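A single protein chain has been omitted; all remaining protein chains appear in their positions.
Each chain gets a letter, A, B and C, in the order it is written, and its residues are counted from 1.
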Amino acid sequence: MFRSNIHTIGVMTSGGDSPGMNPGIRAVVRAGLANGLRVIGIEDGYEGLLNARFKELGARDVGGILQRGGTFLRTARSMEFKTPEGQRKAIRNLNNAGIDALVILGGDGSLTGGMALAAQGVPVVGIPASIDNDIFGTDMCIGVDTALNTIVDAINKLRDTASSHNRAFLVETMGRHCGYLAVQAGIITGAEMVVVPEFETPFEEVATAVDEAYKRGKLHCIIVVAEGAKLNATELAQKLEEMKLGFDTRVTVLGHVQRGGKPTAFDRFLATRFGVKAVEFLLSGQTGVMTGLDGREIVPVPLSQVVSRPRTLSEEYMKMARMLAR
Amino acid sequence: MFRSNIHTIGVMTSGGDSPGMNPGIRAVVRAGLANGLRVIGIEDGYEGLLNARFKELGARDVGGILQRGGTFLRTARSMEFKTPEGQRKAIRNLNNAGIDALVILGGDGSLTGGMALAAQGVPVVGIPASIDNDIFGTDMCIGVDTALNTIVDAINKLRDTASSHNRAFLVETMGRHCGYLAVQAGIITGAEMVVVPEFETPFEEVATAVDEAYKRGKLHCIIVVAEGAKLNATELAQKLEEMKLGFDTRVTVLGHVQRGGKPTAFDRFLATRFGVKAVEFLLSGQTGVMTGLDGREIVPVPLSQVVSRPRTLSEEYMKMARMLAR
Amino acid sequence: MFRSNIHTIGVMTSGGDSPGMNPGIRAVVRAGLANGLRVIGIEDGYEGLLNARFKELGARDVGGILQRGGTFLRTARSMEFKTPEGQRKAIRNLNNAGIDALVILGGDGSLTGGMALAAQGVPVVGIPASIDNDIFGTDMCIGVDTALNTIVDAINKLRDTASSHNRAFLVETMGRHCGYLAVQAGIITGAEMVVVPEFETPFEEVATAVDEAYKRGKLHCIIVVAEGAKLNATELAQKLEEMKLGFDTRVTVLGHVQRGGKPTAFDRFLATRFGVKAVEFLLSGQTGVMTGLDGREIVPVPLSQVVSRPRTLSEEYMKMARMLAR
Partner (left out) sequence: MFRSNIHTIGVMTSGGDSPGMNPGIRAVVRAGLANGLRVIGIEDGYEGLLNARFKELGARDVGGILQRGGTFLRTARSMEFKTPEGQRKAIRNLNNAGIDALVILGGDGSLTGGMALAAQGVPVVGIPASIDNDIFGTDMCIGVDTALNTIVDAINKLRDTASSHNRAFLVETMGRHCGYLAVQAGIITGAEMVVVPEFETPFEEVATAVDEAYKRGKLHCIIVVAEGAKLNATELAQKLEEMKLGFDTRVTVLGHVQRGGKPTAFDRFLATRFGVKAVEFLLSGQTGVMTGLDGREIVPVPLSQVVSRPRTLSEEYMKMARMLAR
């Protein structure tokens, strides 16, 4: 083992929050303690790193957080950290506090920051946390499963009212660049159509789907539209309404509720595994990497790969959504 | 007893749907059958009444609907029914089908329709169903409790992410003329401020609430805004954002999810009591009335009162919201 | 007003916990502060009172507890407090800490304790909290609505598996002396039969209900049995199984999950109203009373009445359960 260098680790959350960050932090803390390390929580992400908002975390400090959404270390965006001066200040703060290594939970931007620190010699392991599931190198990010269950729950509710009124609902999910949530939600709620940023969907195709659902005698019609899709949900609704296809049309933007909520069993477990592995990676000298879910295994993925490659959306699942929506 | 005239009753849902309508229909059907009546379901509200979309309902037909949101008889709005010709057609359809009396679940507009039929001799009992709780003559309408729990659940989720980011959230609830949902939600989620149609709230008051929450060290700030409030949620957010009060500001419009969902225990029970009483009222010759919750009791309230008087919002609860939000 | 005597109030929870106690405590604290009082939390119920486990509560101390089940002040049973010596010690502790009056949230036993203190001159207001709804003088106790929703949710789950297997399920709910939860749950889940402590149910009646459900072609059969019913759920199941009525028979004892969970909207609001009123009662010199929900109003009910009279179960609801279960 190669642990001699590392006695104290810092843990922080950065970027948009996602449910499961708390269980992730808990796992880092308890696995750290079990390995004889001190663990320091860094509050407010990179902003807190620049302002040395550090507090030591014991086993009790992370009791009772397993079931809480969000992140009790909070998170923030920092412009200053993107500058070389900011990064030098961050490293000095780490040194002053005796923090030998860093575990960072967050999305693409947060991991890019981690890579910058790693490039300057700080042992860093990233943990992918993003409800959009838009990070290269891992099958799943922390928070996706919870967000998906929240979306499914909302669509169930919309379906109740849609069926009572013969309505078509356009449901906007999160996903600025990535249609993962939208496609999955479409498949598992039996939506009539899914519109995502990655694939072009002509308006006519959407109109046809609505038209056919009506003719087939369906009492409702659900179209899931990712936030970043070219066809915007509100515009889509207007155009559909003008076509008078039989259904009244309504739009629901699910918004920030998708970020909250108690983490599901899946997210708690994934976050826990990531947290434990992150400590293992650091102690075995693997740095500049992210914990990635690769099938059954958690593997180290170089941060340089993570931040430079786009995650692609499975066309198979798009086809599956269409096939099952009859 | 005065039941000789009534052998067959019709039951319908009209206007906006609300969770609990299904248990209400079930109670009407089973209480009707228990009293030796035939029960006919009328689909699609007044539109279905005008088009004789009738189907007889047996005990089994309403099995398994207790836990379903919306209304399996569906609902629709009808312009034609508002005309004298429409109403005559409706009455003829009822006569043709041998329907002696009518139970109508719905909101203000639906009950106004019921009053018109009652005035023309049709025995009618209305059941108040509206998530807004905007109907005079009853402490609670069917659907309010479920909608409130949905709102509470959503605000809990928003609070998770708000706390993680130091954010103020403006949450728009339903309630075009009535702030009931907003005030109740405000009190029971500990919102910092509530804005409703019934009372004027100067913008400065909202800004002060946000400002003070920030200064007191709160990690988040929740403002609940009823749909029909003069200060619109989106505009409010813009103005608050410009004031740079410390919190980032976000808006979430909860929208139609508030109408859906499995009815809660409270709504199931209220709807069941209303349904049973509606049949009792019809059989004892009480017609042109609505089942109203008056404290512990279900009482008959003349439809003429119901539709002519506005429901007022308790100022006591507005004060309570303010007092507890510290 | 008569507030001059009271500057500091204590608040405690006692007996079995129930969801909604936390919102109740919060309301007492914030209403107390709003009225210029100091508020002291007493931990671990009467045991904590005897051991002076006191801590002052500020507005922030009750932030974030609205949505937590149980009671953050904890609760315990104390034998010592039932003795005159115990009560004298309790009163001395209150005096030493400068606590002028007491708000006690709990069930029958806890309120009996409160009455003893009141009889010895301590201004006391009780708040009824008990998931069983077994307290005289209030339409509803804190916790009942949440427990009922938990039961409904569990029965929904059991129904899924019961329908898949053609099974009869005997579901034991809490309620040692009181069948309230069982009857309500029976009505709103459409159970085939309800068995409670207050009314004798011959075994034959249960067997007939199961038999008829099977013959009518129902895919499942749910019997709700209150914990304290003469016919015990497990014995009932055995006897039914021996009769080979067509359904396989299973028993589920819901147990302590009924006590937990986030308080529902209803329980939060009821607890909040009770808490605010309890402070009002104390400040207006009304003592030795319990806050009781009487229709729409919260009224003071003498503790002497509360603890000496049994709450009765509505026969009307028993009949309603039977009528609707066809």
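Here is the rule we go by: contacts are C-beta pairs under 8 Å (C-beta built on N, C-alpha and C of every residue); 3 or more make two chains touch, one makes a residue touch a chain.
Bear in mind that the values here come from a model prediction, so they are computed numbers and not experimental data.
*Asks:* Which of the visible chains would the unseen chain be in contact with across the whole complex?
*Replies:* Hidden chain, whole complex, touched shown chains: A, C.
*Asks:* Identify the residue among C:Arg30, C:Arg259, C:Lys277 or C:Arg311 that touches the chain left out of the display.
*Replies:* Counting the whole complex, the residue in contact with the absent chain is C:Arg259.
*Asks:* Touching the left-out chain: which of A:Ala52, A:Leu66, A:Ala97 or A:Ala207?
*Replies:* With A:Ala52, A:Leu66, A:Ala97 or A:Ala207 as choices, the missing chain is touched by A:Leu66.
*Asks:* For the full complex, which residue in C:Arg60, C:His165 or C:Lys230 touches the chain that was left out?
*Replies:* Considering all chains, including the one not shown, the answer is C:His165.
*Asks:* Considering the entire assembly, which residues of chain A contact the chain that has been omitted?
*Replies:* With respect to the unshown chain, the touching residues of chain A are 23, 26-27, 30-31, 33-34, 59-60, 63, 66-67, 139, 145, 148-149, 151-152, 156, 184-185, 187-190, 216-218, 262, 264-266, 268-269, 272-273, 276, 294-297, 320, 323-324, 326.
*Asks:* If you put the missing chain back, which residues of chain C would it touch?
*Replies:* Here the touching residues of chain C are 13, 17, 19, 21, 68-71, 74-76, 150, 154, 156-161, 163-166, 169, 219, 250-253, 255-257, 259-261.
Here, only the chains that are shown with their structure count from here on.
*Asks:* Pick one for the touching-chains graph, please: line, ring, star, complete, other.
*Replies:* Drawn as a graph, the chains make an open path, so a line.
*Asks:* Since chain A and chain B are copies that touch, just let me know if over half of their interface numbering is common to both, same, or not, different.
*Replies:* same
*Asks:* What rotation angle superposes the Cα atoms of chain B onto chain C, in degrees to the nearest 5?
*Replies:* 180
*Asks:* Which whole number of Å gives the spacing of the CA centres of chain A and chain C?
*Replies:* Taking the average C-alpha coordinate of chain A and of chain C, the gap between them is 40 Å.
*Asks:* Can you compute the centre-to-centre distance for chain A and chain B, using the mean CA position of each chain? Integer Å is fine.
*Replies:* Inter-chain centre distance comes to 36 Å.
*Asks:* Could you list the positions in chain B whose residues touch two or more of the other chains?
*Replies:* Chain B, residues with two or more chain partners: 156.
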